[in-house]
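One chain of protein is taken out of this complex; the other chains stay put.
Presenting subunit A:
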Amino acid sequence: MMPPSTARRLCFLSLLLLLLLLAAAASATADAAAAEEFTEELLLRPLPDRKALAHFHFRSSAPPASAAGRHHHLFPKAISQLVQKFHISELELSFTQGRWNYEQWGGYDPMSTNNAKPPGVELWAIFDLPLAEIDATWKNLTHTLSGLFCASINFLESSTAFSAPRWGFKLNEGNLRYGALPREAVCTENLTPWLKLLPCRDKAGIASLLYRPSVYKGYYHSQKLKLKSSQSLGIILDQTLTVVLQPNTVSGKQLHSTGGQLQPSWSMEHLFSKKLSGKCLVSKSSRVFVEIEKGIVDNVDKAGSDVSSNNDLFVLSTAPDRSLKELDNLEVQSSSLYEYDVNNYNSDKPLNVGITWKLPLIWSCTRAPYHASRFLMGSGNERGSIAMSFLSTGLDKQLVDSSNDCSIKAVVFQVVPWYVKVYYHSLEVFIDGNSKAISEVVDKIHVTPSEDKLLPGTMEMLLKFPCSMQLATLTLDFDKGFLHIDEYPPDANQGFDIPSALVSFPEFNSSRSYPEADPLFVSPLLENFKEDGVVKSYTEVLLVPLTTPDFSMPYNVITFTCTVLALYFGSLLNALRRRIGEEERGLKKAGILNKRGLIPLLIAKLRGQKVDPSESESTSPASLPRSKLLLKVVFVAVVAIVFHYLSNS
């Protein structure tokens, strides 16, 4: 038996040890949980055509599963379960309504490269699985996403809806799948679950600005979910919402004293009917940026003043906390960003960033080297052509090369549904109006031809255009197919969509780097800007009218009924009124039955007279009809050969 004092001491020590262990465990879990981060950012930018762009960026990141286990306190569990179940290494899902106006809103900056998406739903995913299992996993993924985001993404499950590009979209080893639904509607029901993935939802922080009628009244809105998962870095989830709005302000319609029209002065309240009253409390950082582009900066420099938040051309309503200037290769200042830290604002002193213009100003955004557009040619319901045009926008290639070897590369990726049967051999290229041989322009081409009801037609092409070119056109012929009655959608008379084609320019890089003043913290938005991004643009969606059966019930009823009645009454009258014996005697008298030629026989039959060959009295020799027959056969053969020859030449 131990003395009571040592027993007490032992008890005390063991208790202390236990407490220490618990504390260590708690701190370990706290460390792991603290590694989950959430940041929110908003970027506002005035656009040259009197509109404003608002770009919301939310990033959630979770550490690798092995370190943190299955508990999350900021990261949405639905996404981590999705990544684990389907072994996703990269995924991007975008819901877009409207078309990005490349002429006015730019095509060269990271915003348009990353956030200009084709209308409808676009989904692509890279899986970390053996190639044989990817199609089945893709099918399950589309169903899960359709339940998660209230959209009919499950229509991408069948093999007729998705494709597996190797290098036209993104270089991969066959584990990428791409699908798009151009006609998918995007509305509040898609935004609701998207917002529920954020820790503060739309109740606090930057997401509280999202007044739904404003967002859906815009000219373009695109919500995107991008996730990257790896064993070392865990899962990084980027949710972005890009909206182009028209500020409805009175001042915008005023004429300035100099005669020009001022750009509309707007603020967050004009755009969203709300002010920002504080950040999301669990976010690591919460910032608002106002981007003043190169075009405006150049004008300010020309006017002779310093590019600050208050200058001769414009003034920002609130003084920014910081301003960042982008430095391009030549150390010449291009665009500048004004940063506001939402931490400094709360519900008593809300943040309402705005811009007021002092002088009328016209500027333009930098565009991609070619403006790519696509359209249909031909008429009728049997065949047509898809044409793609590349119009030079005057962007000189950086390495100005006056030699003849200067060329600009363009990669074209296009998926066409099976009922538009494209003949890839009919590809023709015209450069500045002159037809060129395919081998001169097309460097590399990979085609997966469509199979009826099984596969869409995929085309990946690498083109090389001479730098001096103004306009290039590519044309492809197609035949329109027939669908089964069950395959027609309810509004079949509207037509069928061919999803947007993607045109990228691999030699042009749209990255922008801003010097980061705070070395401890990198803004995810600026990080995305700094990433190497190839300049790319999406073409229009094409609407192809196909032959449809006449679905109208009354017409079908009338046609069937009339046919049946005609057959019935015709046969009845025939049976009642026709005297066959009399007809034959009449024919014999007329001598028509004596003729033995095939054509007279046919004519006699058409006239409704019965002909009985056994009764005919033919006096002509047997050889004459045979030679006549031979002559006729030879004649037809000669005509056919001539026609074939003429049509092929």
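The working rule: a residue touches a chain if its C-beta (ideal position, glycine included) is under 8 Å from a C-beta of that chain, and two chains touch if they have at least 3 such contacts; residues count from 1.
Here is the rule we go by: contacts and distances are computed from a predicted model.
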item: Options "GPI-anchor transamidase", "Small ribosomal subunit protein uS5", "Sperm-associated antigen 6 isoform X1" or "CIB3 protein": UniProt name of the undisplayed chain; value: "GPI-anchor transamidase"
item: Chain not shown: contacting residue from A:69, A:147, A:260 or A:586; value: A:147
item: Chain not shown, touching residues in subunit A; value: 97, 139-140, 143-144, 146-148, 150-152, 154-155, 157, 184-189, 192-193, 202, 212-213, 215-217, 489-491, 551
